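One protein chain is absent from this view; the other protein chains keep their places.
For clarity, chains are labelled A and B in written order, and residue numbers in each chain start from 1.
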Amino acid sequence: MTEIDKDVESDDVAEAPARSVGELVAVVEALMFVADEPITVRALSEITGEDKDSVLAALEALTEEYKNRESGLQIREIGGGWQLATRTELHETIRQYLKTKPSAKLSLAALETLAVIAYKQPVTIPEILEIRGVQSASAIKTLLEKRLIITKGHKEAAGRPMQYGTSKDFLVQFGLKDLGDLPSIEDFQDLVNQ
Amino acid sequence: MTEIDKDVESDDVAEAPARSVGELVAVVEALMFVADEPITVRALSEITGEDKDSVLAALEALTEEYKNRESGLQIREIGGGWQLATRTELHETIRQYLKTKPSAKLSLAALETLAVIAYKQPVTIPEILEIRGVQSASAIKTLLEKRLIITKGHKEAAGRPMQYGTSKDFLVQFGLKDLGDLPSIEDFQDLVNQ
Partner (left out) sequence: MQEQQPEQYSFDFLNETAEIVTEAGDELGIKLGKFAGPLDLLLFLIRQEQANIFDIPISTITDEYLKYIRLMRSLDIAVAADFLVMAAQLIEIKSKMLLPRDPMAPDDEEIDDPRKELADRLLEHEKFKAAAHMLYERTTIEQAVFKRGSIDSDENNLEISATVFDLITVFQKVLARQKEEIELEIEREEISLAEMIRRLNKRIFDETEIRLLSFFEEMHNRRELVTAFIAVLEIVRTESVKLVQKNTFGDILLRKVEVSS
């Protein structure tokens, strides 16, 4: 029933459908809208039967188009995929309509732990303790529950401790394309020395 | 630090903001996008502080715009409100995408059964019943359909019951290299017991 396997093998695509560039842009736009999380170029390529370069070109054209016509929406590359979302400047009106408050922020302890995990992954609890100087168990539990971090297998060391790393949700919630999008940790050195 | 909180109080709509037509169009577009159901002209007018005629004009301009640029999306007037939706002609592709979308989403019963199988494999249905305390037949059917579990031959015991274990798809979907990557109870003892 699930065709999970499909996308693993079928890197080559079916007969190229006779589709104009404009049509591909439209299909990509509709798929991004329907997807409930960022959709990858690979997934778009598989569904449309077009190669990845064409898909990427379509995504870029669409991004430009939204920007140029000063739409209330924007296309973003985030969490390893592409997503349709509202433009930042409109947040006040939108929040007023949705009647939502900004969601609860993470505690400082949780944020610090998350920072260590993000930069040092895969990392074990003792290694986090070494950097933070405090036990981080409850922060780690919170981060696991919020799905910001995931387990990354055991470390091949004494006691085989569990290793942790960040999740896709982490990228999305912190507005990152991928882990390479994080500023280098060494850049913070300069801040510290001032 | 955050200025987001501000807007929570201002529920009543202030003096008509000096907003250009383009800006109104953008706001209306964003509001339609985040709404869970068709949004009425009246609601749009209240939130934006613009009169209904201006809102209607913005909606019509937007509808035209989506039509003209042959977008994958369309603006529809439906059930007394306005809505952003995919274009009808693309439904075939969208349906195909929704069908093939890999999903690790499970009911709690299925998740429980999967957890027991993952940690106790190879395991028979009576053994699962013994651990869970409830029948798991339909959960097992779901898991087999989603290809998360596979049969692992008969157990050499009375009645030769079928044994189950997790599949390769299970590893892929849960991001595990191999079964040794599964966290052990001990790994989480310190976290969970707090």
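By definition in this document, a residue touches a chain if its C-beta (ideal position, glycine included) is under 8 Å from a C-beta of that chain, and two chains touch if they have at least 3 such contacts.
No experiment lies behind these values; they were computed from the predicted model shown.
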item: Residue of B:E46, B:E65 or B:E112 in touch with the missing chain, whole complex considered; value: B:E112
item: Interface with the undisplayed chain - residues on chain B; value: 1-2, 4, 30, 33-37, 84-85, 94, 98, 103-108, 111-112, 114-116, 118-119, 130-133, 174-176, 182-183, 185, 187-188, 192
item: Chain A residues that touch the omitted chain in the full complex; value: 33-34, 36, 76, 83-88, 91, 94, 98, 102-103, 105-112, 114-116, 118-119, 130-135, 138-139, 142, 144-145, 147, 150-151, 167, 173-176, 183, 185, 188-189, 191-192
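The criterion applied here is as follows: only the chains that are shown with their structure count from here on.
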item: Chain B contact footprint on chain A (complex, rising order); value: 1-8, 22-23, 25-31, 33-35, 43, 47-48, 65, 69-73, 84, 86-87, 90-98, 101-102, 125, 137-138, 140-141, 144, 150-151, 153-154, 161-162
